[in-house]
Each structure stands twice: as C-alpha cells, then as structure tokens.
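Shown below is the structure under consideration.
The complex appears here without one of its protein chains, the remainder shown in place.
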Amino acid sequence: MSTFDIAGIAQALHTVRSEWREAQNRSQEPGGRELPSRDALAKIVDQLKEALFPMRLGPLDLRQESEDFFVAHRLDAALHALLGQVTLELRYSQRHSPRTGSDLQAQALTATRSLAQSLPEIRRLLDSDVLAAYHGDPAARGVDEVLLCYPGILAMIHHRLAHRLYQLGLPLLARIVSELAHGQTGIDIHPGAQIGAGFFIDHGTGVVIGETAVIGQNVRIYQAVTLGAKGFPKDSQGNPQKGLPRHPIVENDVVIYAGATILGRVTLGQGAVIGGNVWVTHDVPAGGHVTQAISREGQA
Amino acid sequence: MSTFDIAGIAQALHTVRSEWREAQNRSQEPGGRELPSRDALAKIVDQLKEALFPMRLGPLDLRQESEDFFVAHRLDAALHALLGQVTLELRYSQRHSPRTGSDLQAQALTATRSLAQSLPEIRRLLDSDVLAAYHGDPAARGVDEVLLCYPGILAMIHHRLAHRLYQLGLPLLARIVSELAHGQTGIDIHPGAQIGAGFFIDHGTGVVIGETAVIGQNVRIYQAVTLGAKGFPKDSQGNPQKGLPRHPIVENDVVIYAGATILGRVTLGQGAVIGGNVWVTHDVPAGGHVTQAISREGQA
Amino acid sequence: MSTFDIAGIAQALHTVRSEWREAQNRSQEPGGRELPSRDALAKIVDQLKEALFPMRLGPLDLRQESEDFFVAHRLDAALHALLGQVTLELRYSQRHSPRTGSDLQAQALTATRSLAQSLPEIRRLLDSDVLAAYHGDPAARGVDEVLLCYPGILAMIHHRLAHRLYQLGLPLLARIVSELAHGQTGIDIHPGAQIGAGFFIDHGTGVVIGETAVIGQNVRIYQAVTLGAKGFPKDSQGNPQKGLPRHPIVENDVVIYAGATILGRVTLGQGAVIGGNVWVTHDVPAGGHVTQAISREGQA
Amino acid sequence: MSTFDIAGIAQALHTVRSEWREAQNRSQEPGGRELPSRDALAKIVDQLKEALFPMRLGPLDLRQESEDFFVAHRLDAALHALLGQVTLELRYSQRHSPRTGSDLQAQALTATRSLAQSLPEIRRLLDSDVLAAYHGDPAARGVDEVLLCYPGILAMIHHRLAHRLYQLGLPLLARIVSELAHGQTGIDIHPGAQIGAGFFIDHGTGVVIGETAVIGQNVRIYQAVTLGAKGFPKDSQGNPQKGLPRHPIVENDVVIYAGATILGRVTLGQGAVIGGNVWVTHDVPAGGHVTQAISREGQA
Amino acid sequence: MSTFDIAGIAQALHTVRSEWREAQNRSQEPGGRELPSRDALAKIVDQLKEALFPMRLGPLDLRQESEDFFVAHRLDAALHALLGQVTLELRYSQRHSPRTGSDLQAQALTATRSLAQSLPEIRRLLDSDVLAAYHGDPAARGVDEVLLCYPGILAMIHHRLAHRLYQLGLPLLARIVSELAHGQTGIDIHPGAQIGAGFFIDHGTGVVIGETAVIGQNVRIYQAVTLGAKGFPKDSQGNPQKGLPRHPIVENDVVIYAGATILGRVTLGQGAVIGGNVWVTHDVPAGGHVTQAISREGQA
Partner (left out) sequence: MSTFDIAGIAQALHTVRSEWREAQNRSQEPGGRELPSRDALAKIVDQLKEALFPMRLGPLDLRQESEDFFVAHRLDAALHALLGQVTLELRYSQRHSPRTGSDLQAQALTATRSLAQSLPEIRRLLDSDVLAAYHGDPAARGVDEVLLCYPGILAMIHHRLAHRLYQLGLPLLARIVSELAHGQTGIDIHPGAQIGAGFFIDHGTGVVIGETAVIGQNVRIYQAVTLGAKGFPKDSQGNPQKGLPRHPIVENDVVIYAGATILGRVTLGQGAVIGGNVWVTHDVPAGGHVTQAISREGQA
C-alpha cells in the first residue's frame, strides 16, 4: 500500500481546482501560465536598482570606469524581461475584459519604453528622497548610509517604479512591485499614491498609504502612520465605488509623527505638523499643529 | 601569532555552551541535531503551496495538462520531507517529557497522513479567503491578483497549515510555519487560533492574533489589530496557567478596523463593527458598533 | 532601430549620476566600490550565528563531537570577512572626514579582534534573553523553540552584535546589521541602544528603540512599543544636535505593553508597568503602574 | 585614464564580428539568439535520463510508489523544453536554406512527439546494453553498477537519443547531445550511426564511430577503436560528397579489441573477432579472426 | 487533447520498467533508493581533497593559521557522509547476496574508520607522486603547478582513495570514485590496481590499467598506455573466471612510453624501458629495453 495515498489526495485536489475554475468561469483547457511572476518581477526590480545606483547597489567588483557599460547591459536585460511581464499582464487583462482594436505586442512595447524613459527622472527623485532622509534624521551619518540601510528608501525605490507601472495601466505588476517592498519593510504604499520629491519615511514599519493619496514635496512621516480612506461610497447596487478620490492630500513640508491616522479626502496644508497617534478626519490649515494634550512630536 | 586567537575564543564559547547545557540539564554526549529545521520547513511549505495552487504558485513552465502529475510529485516530496520533520519533533518532545507505550514512527506517520488528508479542505478554505479579499477590498482587481500579492493570503496559507499541525500535536513545527509568514508579512497569528472560512486581513502589518482566539466566518480585519489576552491567570505558585481560553471570540461577519485592540475572552457578536484604534475589553452585542467619538471605519 | 534606446537612457542616467556626485563633492575618478556590502554582512552574521549556536543554528549534519572544529572554522571565516568590511568602513569614513596619524589596517584589526573577544559574553547575554522569553511567554514550550522561532531573539542576536560594532566606532556596519533584523522582524533597534541581560520582546512587529535608550535587566516589551525622542534640540544654526541623550531610561524588571509610546529622556523606575497604548513623557517611579482608564496589560 | 581601454577593445571586437557576419552573409539587424543552447540540451537530456531510469538516476528521495508521477512530470518538462529547442533548430535551418510550404510550429511538434513516442523503445534498447556490459565484463558485479559507472552506457544513452533526433531531421540538436557525452567519456559516436541492441563499449576513451556506420546486435568494442571512412569521394567540383555510405558494417556478435582501426565501407561478418591495434580495410568473413602476429584479444 | 500524451508514454515506460524488474528478480514493492549516489560521492571526494591539501585545493579564503580547524571540520563532514554511502553499498550488497551474522551498521563504521585512518598515508603517497611528476617532466616548473594542473595527479588522488575502498570490500563506491576521475582525465585505472609510491602518468588520455595490475615505485607512463589482460580464462561453464591475476606486474623504475600495450600476467623487470606503441606479451628482464625498429622514447 502507498504511504500517503498520493493518488487519492491529488484527485481530491483536482476536484477542488475544478470547482474553483467553474465558479470563476475559468477555462479548463490545457494551456500554460497566464499570470506575471513575482520572482521574475523581483529580479527585474533588482536589475533596475543596479542600473539606477551602480556603484552602491551594483556588483561588488564594479569599477567607475565601466559604469556606463554595466548600466546599459543591466537596462537591456531588465527591460526585455519587463517587456515579457508586461505582455503577460496585458494578455491576462484582455482575456478577462476584452477590448477591441488593441495590438497587444505594440501596447506592451510602448508601455515598457515609457517606463524606460522615466528612469533618469526616477533616479533624480530618489536622490531627493535620500537627501531628505539625510537631513531629516539626526542619526544619519551620510547619504550612502541612507541608501544602503534605510527601509524608507527601499520602499520609495519600489514605489517610484510601481507608480510608473500603475500610470501605464499595469496595476498587477505595480502591485507586485509594491508588495515586494512591503514584505521587506512593513511599509505599504499603494502604487496609485502620488508622492512628490524629497519624501522621507523614518523607521517605517506599519505605514499605510492609500491609492488616491496625494503627497507634496519634502514631506516627512514616521512609523505606523496611516493615510487612509474614511469608508467607501457605495454605488446604487451597494458595491464600493472605485476610483473616487478618498485619501488625504498632504501638501509640501508637512510632518506626520508616528502612529497618526489621517482619514478621508482631507487636506493637510503646507507645513502642517501632525502629532503622534492623533486621529485626523478634517482639513488642517497651512502651518497648523494637531496634537493631543501632551506634546507628540517625539521620535526614536 | 594567530590573527584572531581563534582557538582561545572557540574554547571560551565551548565553556559557555557547557554551562548552558548543564543549566538546562542537556546531554553532553556526542550526537546529532535533534531539532526540526526552519529551512526544511520553509521548503516543505513552498512545495505544499505549489501543490495547492499549481498554475498560480507553481513553476513558470507548468501547463494545465500536466497539473495532476506535478501535484502528485510535489505532494510526494513534501509529505516525505514533512514526515522526517514530524519524527524529529516527536522524538525531541519525547526526550524532554517521556511518555510510555508510544511508537514514535507510527505516530509520525499517522500525523503526516492526517495533514495530507486535510489538504483539499485547506485549499477550499483558502479559496474562500481569496474570494473574501476580492469582495472586501475595492482596490482588488481580480482573484488572481489577491492570491499573488496580498500578504493576508500568504499569512492564511501558512496559518491553515500551521493550525492543522498544531491540532496534530506538533506545536513546534506549527510555530515555525507561522513565524515564516510573520517574518514576511508582519502578521502574527498563533497556530492555535481557530479561524473560519472567508477571513480577510487587509494590509496586515502589526496584526497579532492569540492562541485561543476563535474567529467565525467572513470576518474582516485591518492592519495593527490585536486579538489579545488581558493578563494571565496565575496558578497557586504564581506561574501563568497554560491552555485557558483567554483571547476573544469573534463571530461571523464582524469587521475590525485598523489599530483596534480586543483583549480577553470577550465575544464580538455577529456582524459587529469595531472602529479604528478603539480598545475593547467587554462583549459587544451582535450588530453593535464600537467607535471613538469620530468615525473610524476608514481604510487605506 | 533599437528597441529601447538603451544608449540614450544610459547616457541620461550618466548625467544624473554626475550631477549627484558633483553636488555631493564626490570624486569622478575611476575607482572601485568604497562602501561595505549588505550581502557580505548578511553572510558574516549568519556565520557568527552558527558559531554562537552551533547545534541549533548550524548545519543540519553537525554532530556535537565536532562542534569545536566547526565553531573555530566558522569564526575564522567570519572574522576575516568582517576584517575586510571593517577596513572598508574605516577607509570610507576617513575619506569623508580625514584624521591624522591613523594606521587604517591596524585600526581595523584591533576593532575586529575586539568584536571577536566579545563573542562569548554575547552568547551569555543571548542565553539570558532566551530564558527571559521562555519564562515570559506562557505559550513558549521550551528554550529551543524560543531560539528557533521567536523574532525577538533574532532581533537581539543582531542587536548585540551591532551594538558592539557601534561601540567600536563602526556605525555603518552596525546599522546594516540592525536593518537586516529589522527587515525580517519589523523590530527596529538602533545599534546605539544599551540593553541589559534577559531582555524579551514578544511579537515585536513595530517596536522602535532609539539610539540613546538605556534598558536594564529583565525588561519585557510587546509589539509596537516605541522608546523614542521628544523633539530634537537644535544648535545655534538650527540643525539637530547629535549625540545628546534623548531617549528613555528603562530600569530593571520593567514591563511595557503593546503600543505604548515612551518619549524623551524620562526614567521608568524599577519594576514599573506601562499599560498598552499609553503615552508617557514623564518619569514613572519604581513600581509605578501607568494605564489608561481600562486595564491594558493584556497580550496575545 | 581607463585601466584597460575597454571601449577600444570592445570596438575592435565589434569590427571583427562585423567582418565575420559580412563574410558569412549574416544579418546585421537587431535580433535575438537563433541557435539552440548547449546548456538547455544538457538539462533536457538529464531530465530524460531521470524519466528513463527514475530509481537509479532520479533524485535521491524518490520512492517507487511515486515513480509514475515523477516520470510524467519530468517528461512533461523535458518535452516542452525540447519543443523549444526543436523550434530553434528548424527556424535556424529554414533561414539558412528556406523551404516552401512548411509550417514550422507543426513540424516542431511532430518531431518532438515522435521523439517522445520512442522513449519506451529507447529504454528497452538501453536495458539490453546494460545486460551486454554486465555479461561482457568479468569485473562487473551487477547491472546497477554498470548503469551508474560505465562510461559506455552514458555514451549509449546519449547516442540513442541523439540518433532519434538525427532521424527526425535535427542534426544540430543531435550533435550537441552526442558531444555532451563525448566530453564526459571520450567516446565519439556520430548521431547518424545505426547501432543494434546489446552494444557494449568497454573503457571507451578514444572510440570514434562514423556517421554511416551500421552495427548489429551484441557487438562489443574496446577503447580507442575507430570505425572510420577511407577518404572522401569528391564530386566534380572537388568537394567531398556528402551522405555516401563510407563507414564499416559490423554484423551481430562481432568483437573488436582496443586500438583497432576499421576503415571504409567494409563488412565485418557475424561473429568476427578483430584483434587489438590491427588495421582493417577489407571485408572480414563471418567468424573470421584478424590479429597481428601475436595474440591481441587481451583487455584490461 | 494533450500535447504529448504524457500519460500514455509514462504508462509505456512503466511497463518496460516492470519487465526489467521481473527479468532481474527485483522487488516491485514500494521503497526508496537503494544505490549509492554518484553526486554524493563526488562531493565527499572533493571534501577529502580539501582536507588532504587544504592550502592548495581548499577554499580561497583559507589561511594557514586555521588549517587544522578547517581540516578537522571537512574530515568530519566527509566521513559522516561517506558512512552513509558505505551503509548503502553494504545493504545493497547484502540484499543481492545475503550473508549471515553480519551487523551492517558496525561493518559500515569499521570500514569508514579504516578509510579515515589511511588518509595520512594516502597524503604521503600523493606527495611522492607530485614529486615524481615534477622530476619526470621537463616542462614542470614547480610542485604546486603539478598538483593544480596535472590530470595524472587528479587520477592518482582518486585512485588512492578508490583503492582503499576496494580493499575494504566496497567495490561499487570504489568504481564510482574511479570513474569520476576517468570522466575528467581520460585515465581509466581500475580501483583494484596496486600502485607504489612516486607514480607519474604524463598527458594521460587513453591510459587503461587493469584490476590485478601490480606497479612498483617510481614508475612513469605516458598517454594511451594499456596494462591489460590477454583473454579471460573460462571456467567449466564457459564463464570468465573472476579474480585471477591477469594483468602485468611492473617493477620499480620502469618507464612505458605512449601507446604501448602490455598484456597478460607478464613482468616488466626493474628499470625496464618500453618504447612507444609497442606491443608486449612476454616478460621483460630488469633493465631491458623494448622498442620498435625506430627509437620511440620521445614524448611531447
């Protein structure tokens, strides 16, 4: 007799899968994988990181005189691999909501090219984030320490790439890229969030930033801050309405201390300071301070 | 002279180890490893994930026509490897608290077979969790995105396996499986917790669910929610009493928003809604709403 | 035509890098990598863990009779690799703030030797942490489960090594070692923090402990506890003053429940108990209890 | 200045490549790899070996009860990977000598299916080779030792697969498969050679068997035997004529000792024995013995 | 329809395997692998090489001050792994020819210990081989070049280990170890051959040395030399008789040039010189020279 009745269990699992596919109206026909791959994305993002910061995140034996060759080679590999994943998402998306007149290959190429063109600007923005962290944290000893060590920077590298993918109509790839950083840092930024230059997240664990949040320049936030929605408006059939602006607008130079929760389409005016653990569901004027009874701007 | 006095330091470390073993009444006799291995468990769980969701978490080149072969082969490898780890835990456990009349190998086989038989039901429950996430998050675009990206799903795959191991008298293996997910998601569910179908954790970082918690069907919780104990009853010698029910009961259809803390053996009645950041140490009746002064059901 | 205009994008990235280097007064001369490597440190820490706990964290096929050889070999590899990283940090640090009369190689050797000499004491401290976790958590079934599974122990292994590096004037290496644990556990302990024997962090996700915190013996804290600073004193030019004691002092036998926030250079006296989610910015006397209106010592 | 003038050397290599492509009338257009991959083939052959001999060449942890699942899964992976390589060869071949009316994908599928259908017969032939080695070598202690250790068996596994590929019009894949064995064994069998059941090559290093050789059943040969051609007939333009039968016919039960050289389209009749180091360019009748003055049938 | 009819082919392969097992009287019962593993042996031999020559074949970062720790650790790992393989061979051998009164585990331990005790002597013999190569080849520039580069040395490292295994009654492990070197060097030495100190094989490809060959000290041979048998004496049933001495005896200080073939139990007396390509089936007296008409002692 078999040790584990593998055949029986495999058959039972087959049955569950069939039920699932039937319930989801999925094809039962033979065929290959149709979904993008988390592992493939992880590798692509690693290659893009190396191309963006070759002497700091690239291979140990890289020398400055060969930087440009290295960058070009990594870009080439990363972009072609990305093109494959983009094609998978577009095909997947089309299968589940067919559109007419679309040439999938051309669309995928256009989107990937557009991401490629954005890379210099993304590097520029990330440089501003590094500087912001350096100036914002008294414990930071240098810009390189920030790039190498700070989870907030890792989260922003992923976000700035993911946001571009999101803008290009690739929400699934964008989400995978975001979750890769979430898993490593505990910082959960939806790829839809718009974030200006010089953004600094300190410590970071537990930060949640929602899909329609809009964040200006030189904003600083700490661990466990939530920029969330305040309930979901429902449509006539009782389903949550999608795409409505429902997260906060945070203007330039705002600081939000640890554990604060800002909910709904409220605006924190330029230079506002939100104390630790406070709960905000109304607009805060420019320069305003919101605190609990005791001072809360402390940080580790 | 030696660069680092390796011999001296190795000797000093030897001394510390001997002290530890003596203090712990551990054998100093030669012998091999007696503990299960975190790495081995990680590999086993990965194989089970592939067997449970072959076309989405399996290898990139898998095709639907060969799914069943793949599933059977993965199961076979995973279950035999698991049998080895189960044997290690049982032997370890017996050494530290010997029992009479036990045939270790037979026990290990019975436990592993039982886990194997549970897999189809576990897949069914996980399908319900995926659907719950899809329906519960307006940002979710499809069930496959949920399975691939959502940390809450990853945590539940681990939990549903870990809980079965826990039920089978394998608390150490169960704990390792749970902590593997905790490390990746920031979601800390004790393997003892009982959780019904259709459970959805959004964002997830900072969630803590205790050992004796009982959660019904279609419950939804957000990041940083704690389902904890309210102090530990002590026995006559002042030690915490083990095994007493000390965590909340959460009935069907409850929603708990981010940062809420529910402590002690209280019951949240069916359909109750607990607002963000609130602190609950009393029962909440079915359909009840607990909030702070301001509305708190907002989420990112 | 090229698919992606790799050459153009590489050129644009070159320009951004040049601007950055100019703004940072970095050399544009050819040369190799000057920064320590996160991957190298990760490997070194793994080797030190194996040398510290050979039968539990070492290779599966290790036997007790060969422990000492194994430990010596791992130490040798780890310490020589560490010497290389120490040299990189010292050289990097000297380049950015030159000192006179320093013999870099000799300094690096001295520092690495000193770390090596500390290892037995570090093991002893970690044994006390393991015991503290075992006695502090009613769910813990044995000391080995604690060492294998508890994220708080992983964080402390990293911290005790990182703190020693910090003391030896190697803040960058120290920070990398800390962040490796932060990424895996969600526990963020600055390497500068001084922590006594028998320290136990339960669950852990979201814990933040600041640079100048001082923690006594047998202290126990839970998830999402912050030991932070309450604003940064500025110098005459408006820059944050560095190095000032600005985080709490926590005396022996203190317990701090989940979500509590302690800010500033306050002292929690011996045996004090701080309830969940409370906010403390004043001293607490020995034996004092700080809670909100409702009891808050509950834990999962 | 650059250490190595990489740019200059890369440019010079570019020039050489361009000259080569021009001389070979190759396209200079951008495009991907058009050739099959040696590494891919090596992996495919390894998978087929595992599928053919699962309990002896398969993974260490395979158990007999799961053999069929394993075999099916390996076959599936190997055959789909092979389909990709077959497509590459057919496309490559078509580009260099276009044919009309050919549907490449269909051809590739047909060829791969045909190889797949041959596998049981190939296994049967290889079993006969193993038995022949076992009976032919007094040093062989068992059939499993033969399969695991004998280079002649390794060469025949590759040859029987390569020959099938050759028959299916895939000479490049066939050649790569043959050369993989040649590199490991020093046995060089052209994939075109026809070889009957029960073929045994002892020691093997230096054996060369030509493209049009025809070998019967139960033939035994030793190291450094050559079954070669005796000059190449030229066509009217002085080029060697291809495809003419130009290598020996070796009938059933022939034995050829080490270092013998048989050249041209001669026939060694059934049961003939060819002594060591002799040189044969004429037919040998059935049962004939060809030796030098001294006896040469000795073998190590 | 399935692309490849995997199920059908897997079934056909199942049938062939069943026929083979039936013909070989093999068990069809479920069970695991019973054969030693070529990969496992390859790893063990690599570890033993490192233990034998730590500063030349060991890891790049090894330093002399830690040699002994390294050697001990490698030995420990290699010997325990070897013990496992020895057990597999003994069990396999017992299953196919059962013996009474044997305690398999004890036998395996005794054999492995004996191999372990031989290692210093094996190293001493290999040192003599290295010196012989250095003195015997005008192109050799140093002893380290010889150890690193000469295939003859690689073959002798394998042979001296394999011969010991052969003496210990482990012919299958011995054969695998020999074939690993054969595959890399084209030198085929049967593990049974007895070879004295200071043995040097130059170039080596095509060398074959038979099971009962006996070679004295300071013997030198070149590529393609065969020390073979001259036919196999048959027993009364016509099967080759095993174990009879049937290969040459080569006394001290003999030189045999490339391509020479020595067959049968003949003796080459001390200091004899055998010219290239000659064929010898008679004894050669001490100091004798055997050449063809033209001088043949030339070598590349």
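Order of writing sets the chain letters: A, B, C, D and E. Residues in each chain are counted from 1.
The working rule: a residue touches a chain if its C-beta (ideal position, glycine included) is under 8 Å from a C-beta of that chain, and two chains touch if they have at least 3 such contacts.
These numbers were taken from a predicted model, which means no experiment stands behind them.
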item	value
Selected from E:7, E:42, E:104 or E:143 as touching the chain missing from the view	E:143
Candidates A:70, A:134 or A:279 - the one touching the absent chain	A:70
Absent-chain contact - pick from D:136, D:210 or D:276	D:210
Where the unshown chain meets subunit E, residue by residue	51-52, 54-56, 60-65, 67-68, 71-72, 75-76, 79-80, 109, 112-113, 116-117, 119-120, 123-124, 127, 138-139, 141-145, 148-151, 184-186, 203, 205-206, 223-224, 258-259, 276-277, 292, 294-300
Residues of subunit A (touch criterion as defined above) contacting the omitted chain	61, 63, 65-66, 69-70, 72-73, 76-77, 80-81
Subunit C residues touching the omitted chain (full complex)	2-3, 6, 10, 63, 65-66, 69
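We take it that only the chains that are shown with their structure count from here on.
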item	value
For subunit E, the least number of touch steps when starting out from subunit D	1
Chain whose average C-alpha position is farthest from subunit D's own	C
Most widely separated chain from subunit E, with each centre as the mean of CA atoms	A
Interface residue overlap between copies subunit C and subunit E, same or different (over half shared)	same
Centre-of-Cα separation between subunit D and subunit C, whole angstrom	58
Numbers and ranges of subunit E residues touching at least 2 other chains	2-3, 6, 10, 30, 63, 65-66, 69
